[in-house]
Structures are given as structure tokens and as C-alpha cells.
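Heads up, one of the protein chains got dropped from this complex, but the rest are sitting where they should.
Moving on to chain A:
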Amino acid sequence: MGCNAERAAGVLRAGAATVAEHKTELTELDRAIGDADHGENLDRGFAAVLAALDAGVPETPGAVLKVAATTLISKVGGAAGPLYGTAFLRAATKLGDASELDAAAVAAGLRAALDGVVARGKAEVGDATMVDALEPAVEAAERAHADGENVAAVLTAAADAAKEGADSTVPLTARKGRASYLGERSVGHADPGATSTALLLRSFAEASR
């Protein structure tokens, strides 16, 4: 089954609920190695996304993601704003004005999101950033789509890989963002951005079933 604008909005609402639920956990992760604002910032952004969607759901999934992008860019206030904002914006551009998304479109949208994040943040796998979660997620989504899986299964594969990727940041030395100032002292902590990416993808997968 495909994913229309209403379902895309539902997926984002689920993401907002997850962020609200895990707000304290994300901020605590960020307190260990950063500036202790990731949960607060992301929650402020997604609460604004909810408000925007409550005011009216646009007609296509791409337009829904674009609303999320511009809202997150304006409201988040930390690195997650430009990074998630760019991710949703690139995905929205990739999806164009299609009224319904199939598994191929979802995989392509995720790939575009990753490319946007990498272009914006200049991070690569191993730097202990959200790229450590998002890149394996995109690859898993593309494999799942190639295996003929549907939208929900593609997103589930992405969420599983993202969780593994987020966990893989624990032993890493952060090389980007505020945590990079800690050098080796950042070892032993999961990256907050990778963790929020995994949480969001999990909520998207569950809401798309």
C-alpha cells in the first residue's frame, strides 16, 4: 500500500510524539558530550510541525515534508534544525508532487535526505553523528526495496539499521559538532543525533504499517 499526504502527516505526527516522549533522554545524551539541548530543541521543532499540520495538511506527501523542513529550520535553534530541515527538504524535492509514495519513492527520498545531511554537515560514517544512523538506514531501505518489500517494510529495515548505527557511535570519538571539542572524552556515549534519527525512523516505520 502506498503513502498519501494524510499518511505522511500521520508519520510525522508519530515522529513528534516519539521526540516528545524521548525528549529528556536525548537531552541527557547531549549533556554528556554536548550542550544539553538536543531533546529540547528537537521537541520545540516537532511541536511546531504538529501545530503546522493541525492548521492544515498539504495535498501531497512532498508538500507535507516541506512544511516539516521549513518549520524545523525556523524553530529548532541547534544543529538539528539545519540538518533535519535539509534532510526533509531534500526528500520533499525528490518526491516532487507525487500524490502517493511507493517503496521506491520512500527509498529514494531517504537517499536524498542522507545526501542533504552530508552536504550540510560534512560528516561521514565514523564521525559519531546522525550520518552513522542514516547512512546504514538508507542502504538497508534500498536493499529492502530491491527485495520487493512494501513501504512499511522498507522503513522498518531502515529503522533497524539506524538503531544499530546509533549504537555503533558509543565507542567512537566525535569528530563533528560540539562533542568534537571533547575529543576522546566523547568515547562511551551514543551520539544524540544518531539516536534521534533512529528513534524517528522507528516511529515512521510503526506509523506506516
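The rule we apply is simple: a contact is a pair of C-beta atoms (placed from the backbone, for glycine too) under 8 Å apart; a residue touches a chain by one contact, two chains touch by 3 or more; residues count from 1.
In this section, contacts and distances are computed from a predicted model.
Asker: Not counting the visible chains, the remaining one has a UniProt entry; which protein name from "Phosphocarrier protein HPr", "ATPase AAA", "NADH-quinone oxidoreductase subunit K" or "ABC transporter ATP-binding protein" does it give?
Answerer: Checked against "Phosphocarrier protein HPr", "ATPase AAA", "NADH-quinone oxidoreductase subunit K" or "ABC transporter ATP-binding protein": the hidden chain maps to "Phosphocarrier protein HPr".
Asker: For the full complex, which residue in A:26, A:52, A:65 or A:79 touches the chain that was left out?
Answerer: The one listed residue touching the chain not shown is A:79.
Asker: Out of A:39, A:62, A:177 or A:192, point to the residue that touches the absent chain in the complete complex.
Answerer: Looking across A:39, A:62, A:177 or A:192, the contact with the absent chain belongs to A:177.
Asker: If the hidden chain were put back, which residues of chain A would touch it?
Answerer: Contacting residues on chain A, toward the hidden partner: 35, 37, 41, 73-74, 76-83, 85-86, 120-121, 176-178.
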